[in-house]
Every structure is written in C-alpha cells, then in structure tokens.
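Could you have a look at this structure, given as structure tokens, before my questions?
Note that this complex is displayed minus one protein chain, with the remaining chains in position.
Moving on to subunit A:
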Amino acid sequence: AVMNLTKGKYPARINRQTSTFNSAADPRKMRRIIAEDPEWSLAVVPLLANLCLQNIVKNFKEKPIFDELLPGHKAFVLEKLSTSLSLSVTANLISDEAYWKRCCESRWGLSDVSEYGHSWKRMLFERHLENIIELFIPDVTDPKSVLDVVPQCRNYVRRLKISQLLPPIREPPKFEEDDSSDSASDMGHEGPSMDHFDFSILLDKLTNLEELQLVYGVKGCGMNFEWNLFEFTFRDCESLAKALKSCKSLKVLRIQQSKVDDDKCRVLVSSLLDHPSLLELDLSHNLIGDRGARAIGKLLGRSHLKRLAIYNNQIRGPGAQALSHALSKNPSLVALNLRLNRLADEGGQAVAQALLKNQNLVSLHLGANEMTEPTATAMANALVHNSTLRNLSLACNRLGVDGGKVLEEGMSHNSSLVECDIRLTDMSLENEYCIGQILRTNQSRACRRQTQDTGATQ
C-alpha cells in the first residue's frame, strides 16, 4: 500500500486513500481480512507521520514545508521529492546533494560532478543557466526568462561555459531577395540586428561567478553554415566589456573563436584594467594583431594575471615586443601561450630578452611562430640566465642546425628547465638528444628536490 501511495498512481485525496487502504475503517472488512489473511497485521497501516510527509511531498509546490521538519522526516521528503519541481521552489530551500544528484541525472543522465567542485547543485544551476543562455535568441526570447533564474542560481553559479550564442533571426524576405554574398555583407553592416545576448544585464547579478567562457558563434550549424552566424559585433563587445567591469569576482575569462580583432580586444582590455580578481585570460583562436597585443601588454602591467593564452592569433613582431616589454616588468604572470602566431625573429628575440629580467614565468609556449636561428641564439642566452622557467616550447620553428647547436650550448648551463619541446625545428638529432639528456637530468633533480620537500613537510 505504501508503495502505491508513493508512486502516486492514485491522485485522489489522502483521506480517501486511507479509507480505501486502511481497512480498519470498515470493521466488517477488517474482520474478513483478519480471517482470510494470516499475514495481515497492524504494522501494514501507514503511520500518520508518513501520511503527512507524503502529503507534504505532494503539495510541495504550493506549500514547501521543509526547514521545520525533523532530520529524519527531511530525509524522507528529500527521497520522495519530484525532480521536476520548479527550481524557484527548491533552489534556496534544499541543500541536500542527493536530491540535486537525482535532478541532474534525470535531466542529463550520467555526468561528471568532479568538474563542478563535486557539487551536484552547482552543476545543475550552472548547466541550467548555460542552457538558457545558449538557447537565448535576441529579440525573440524575453530577457526576463534569464533574469528570472538569477535569484535562484545566483549563490551557486561559479562558472559559465557558454559554448554558443545565437544571433537574432533574420527576416526571411531579405534573405530571399538578395543573393547569399550580398546579404552576408549587408548583415555584417547591420549592427543592431546582429547583436547577441547582452551579458551586462546578467553578470553584475551573479556575485559568485569566477569563471566565464564564451564563444560568439553557433555550435553544430552543419550545412546551414553562414558567415554571419559567427559575428562578434562591436556592440556585443561593448556590452560584454561593461558586464566584465561590473563582475568583480571573475577570475578566469575565456573568449575563444569569436573573431576578436584589435579594436574589440582593446575595448575588452580597457574594461579589464585594474580588475580586482582576474587571474586567467584566454583570447585564443581570434584575430588579435599587434595593436591588440599592445593592449594586452598594458593589461599585464595593470592586473594580477597569472595565466595568459593568446594562441592562434595574428600577433607579429611589434605586438610581441610590446608583450615582452610588459613581461619584463610583470611580477605575477606564470604561464604565457603564444602558439601559432607570427612573432618571427623580431618577436622571439624580444621575448628572450624579457626572459632575462622576468623572474616568475614558469611556462612559455612559442610553438609555430616562424622563428629561426637568431631567436634560438637569444633564447639560449636567456636560458643561461633564467632559472625560473620550467616548460618551454619552441616546436615548429625552423631553428636550423646552427640554432640547435646554440640552444644545446645554452641548455647545458641551465638547471631549471624541465621540459623543452624542440620537435620539428630542423636541428640535428645529436643536439636533440643532448638537450633531451639535459632535460632528463633536470627532471630527476627537480623530482628529487620535490620528494625532499614533501619529506621535509611530512
């Protein structure tokens, strides 16, 4: 009987249920049951407390009674509570992870909670909000639909990984009238209609947000591909900059594959100057050139950034020089990734020069940057003097045989570098092997030091 009750197959009122299931109400029936059923006992009759709890569960939406319950009763209610209940009811009332686990699993099936700090509740709210934003269509979806969720998830959302932002739907007649190329160019110029979701209305309300990852583009467009699906308009940029400025708790910002060019980069950077908590910035897979790089260099001087990734951009020599200048004075940056840019020797030498002064950079990636022998020479010189750098990648640069020799020479004086990627650099196998040997000795040394340290702490 209890099972039937909880499954809710009988949506009738509880008194009727009790009358149907509690046979004690009808003495004649009771007698007969006692006579016929030797298994029958009073224990089968559900407790009044349980009945009440069941009722609470059933009417939780209208009347959420939870905090007043005893711990045991709370567990019972949590176990029975439906996962489809409105979040506005449950969000700030229930903190039990088991309930939220059920909710998550009912929505998305199997998922990895370790990514969300082992908090199912956080996972639910983050993914919920992400879904809403990713499916937000400007001018069609009401911004209220996003803002309505904010009061519930404000306390639990720490990270937002927005993998797509939909553009507004274009008017069909226009699409039909012009041919594709013209319409694309037209749409590109039509600023207002192409704006994406405005983050400035949201970010200042999420007081616990620490990580934000954005892609101004459409995911899985398939054969419906059009260039204007991947537009990051200037107005978008401005609203985002405003939003970032208002979000004081942000630690990690990633804007990838969004066609961020120099001007937009400058706007974003100007909003991030003197940001109180930003630690990591990732602007990779964009169109940032030298001017953008210069702006980022300025940001390095006026922030506490620890990690900076601007790989797969269009930064050339002058931009690299500006970055290097900032790097030589920066006291906080730990990791810098400049992969797949076009620094060339001009930039490479500048970075190597900066390494002579910098005392905190640990990881540097300069892969695929069209650098050649002069960079290798400068880098070798820097490696002799620098003792903090541990990971260095120079892969896919045509350093040549001579460059390899010089680098090997430089490496022989270095004892801190643990990893040095020199694949596809056209240097002789002999040099590669020697450098590998040096790295291995450095590794084992570092390893020993670490074990000693751990031993000492233990």
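One rule holds in what follows: a contact is a pair of C-beta atoms (placed from the backbone, for glycine too) under 8 Å apart; a residue touches a chain by one contact, two chains touch by 3 or more; residues count from 1.
Please note the rule applied: contacts and distances are computed from a predicted model.
Enquirer: Given the options "Tryptophan--tRNA ligase, cytoplasmic", "phosphoglycerate mutase (2,3-diphosphoglycerate-dependent)", "Dynein regulatory complex protein 1" or "L antigen family member 3", say which is the protein name UniProt records for the missing chain.
Expert: Matching the unshown chain against "Tryptophan--tRNA ligase, cytoplasmic", "phosphoglycerate mutase (2,3-diphosphoglycerate-dependent)", "Dynein regulatory complex protein 1" or "L antigen family member 3" yields "Dynein regulatory complex protein 1".
Enquirer: Among A:K219, A:R423 or A:R445, single out the residue that touches the unshown chain.
Expert: Per the contact definition at the top, the residue touching the missing chain is A:R423.
Enquirer: Looking at A:L124, A:A368 or A:L399, which residue reaches the missing chain?
Expert: A:A368
Enquirer: Determine which one of A:V77, A:C396 or A:I438 touches the chain that has been left out.
Expert: Here the residue in touch with the unshown chain is A:C396.
Enquirer: By the contact definition given up top, give the residues of subunit A that touch the hidden chain.
Expert: Interface residues of subunit A facing the absent chain: 339-340, 342, 367-370, 391, 395-396, 418-419, 421, 423-424, 443, 447, 450-451, 454.
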